[in-house]
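Heads up, one of the protein chains got dropped from this complex, but the rest are sitting where they should.
Letters are used for the chains, namely A and B, taken in the order the chains are written, and counting of residues starts over at 1 for each.
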Amino acid sequence: MKQIRISINGTEYQVTEHSNLAAVLMDKAIANRRSVTGEPRMAVCGMGSCGECRVTINQQAHQLACLLQCCDGMEVDCEP
Amino acid sequence: MSLNVVIVGAGPAGLAAAWSASQSNANITLIDQAAQAGGQIWRGGQGYAPKRYRHLFGQQTTLHYRKQTHVLGASEQQLYLATPQGPQQLRYDRLILANGARELFLPFPGWTLPKVVGVGGLQALVKGSLPIAGKRVVIAGSGPLLIAVASQLKQRGAIIKAVVEQVPIAQLLRFGRSLVGNPTKMLQAAQFAQALANTPFYVNTWITAAEGEGEVQQVQLNNGQRIECDYLACSWGLIANTELAQQLGCRLEQNFVVVDRSQHTSRDQVYAVGELTGIGGEDKAVIEGQIAGFVATGNYQAASQLAQQQAQARQFSQQLAASFALRPELRQLAQANTIVCRCEDVTLAQLQSQPSWRSAKLQTRCGMGICQGRVCGGATQYLFGWSQDSVRFPIHSVSVADLVMESV
């Protein structure tokens, strides 16, 4: 399977092309977002209904990672 | 001009509807927000469907398949879509709704920790290449999904530490007996049983807390047991995605769309199939989908031949609902400071003083976040008996630009 590069919070990672972005973040134990009281959160429903997997992609905030496949050069930012 | 048949949802129900509608010369459009057809269970393509259903994928070439397209709303004659090319409208003569279901999540201490996921949620992530081999997983909640997903994950090398089902054993056995006379279901049950031999399976048991630093590390059960794990997958059943049906004004009963034997809803030219009409699994979805596809294209003869299977599927659906009814103790899991609304971090204590769902929304912001009540609405309905209020356009959150239609 083809490997591609994406950046997450400024660090480069090699991932399998077309792998689900929420799955990649969960595997690397990187929280997708901070809740409004500051808790770290990761994907829950995996199907676009809960919104917990939101991340910023290529400068666009609030994208649902669970509905997205990784593609080469993707820049992902999670709330610190 | 040929008839415009539009099908929303490319899961088993929608695919089956597309297949039977394509036996006519109708102009068929099949819409799904996901990148791949197959819905929750066959997501990933025809390889995931049982052999007897693979032909349903075949006809995708003969119809307009619109992937990564969200249906945002509907009026009497048209749908409002957000497509990868921007917003669009689509006219229909017949509309078949096959929006499927989502999981019911109930709040308990620690359920917001990272790596506490839905059961179907974990399944979807694993299909999306989350490495699960060697990972310790606890699967908890209620319903046949627990066992189905446990066996799938085990096949991929996960260490299933426990399957935790809240239903009492007598009820489960009664459900088992009801499968007699349903050979496919019997076979499936036997396969699961084999796959999960040696896997701890607790009945009459439920999660009371998830604990861990930064992510889940162990779970606590009501029997006092503590189990260490890397993932906790839990859900308490399924909730139909009725938003679009509601927006169209279709009649609902007990959170499902009411249909007649032709899968017709209370609205003219609008049909509903699959989980929307009652949780019943892929067989029910396929039969109902086929019937709607036939009826919508005037092929009543073919539809009527499926009547008996339809009745059987619906009966199974009712047995399922009765067998996996939730026990009242689950209402006590959430503590005062447990978050109920994850989008806005609203706690149980904040909600307890509210007189209604509407008031809770206005005063606490519960249900006002990105999930729009898809998660907390199911929970508060169970906890407080609050019924959901209006469904608003757009039924899926999209960008401002996606709401700007060229002409309407």
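We take it that a residue touches a chain if its C-beta (ideal position, glycine included) is under 8 Å from a C-beta of that chain, and two chains touch if they have at least 3 such contacts.
Basically, contacts and distances are computed from a predicted model.
Comparing "Peptide/nickel transport system ATP-binding protein", "FAD dependent oxidoreductase", "Nitrate reductase-like protein NarX" or "Acetolactate synthase small subunit" against the UniProt entry of the hidden chain yields the protein name "FAD dependent oxidoreductase".
Though it is not drawn, the left-out chain touches A, B in the full complex.
Interface note: of B:302, B:321 or B:403, the residue touching the hidden chain in the full complex is B:403.
Although one chain is not shown, part of chain A still touches it, namely residues 36, 54, 60-62. Contacts to the hidden chain, counted on chain B, fall at residues 73, 75, 80, 355-356, 358-359, 362-363, 368-370, 372, 390, 392-394, 397-401, 403-405, 407-408.
Simple rule for what comes next: only the chains that are shown with their structure count from here on.
Rounded to whole angstrom units, the spacing between the C-alpha centres of chain A and chain B is 23. Listing the residues of chain B that touch chain A in their complex gives 33-35, 40, 102-103, 105, 112, 114-118, 120-131, 214-215, 241, 339, 342-345, 369-371, 374-375, 396-397. Remark: chain A residues 16, 18-20, 22-24, 26-27, 29, 31, 35-37, 39-52, 54, 62, 66-67, 69 touch chain B in the complex.
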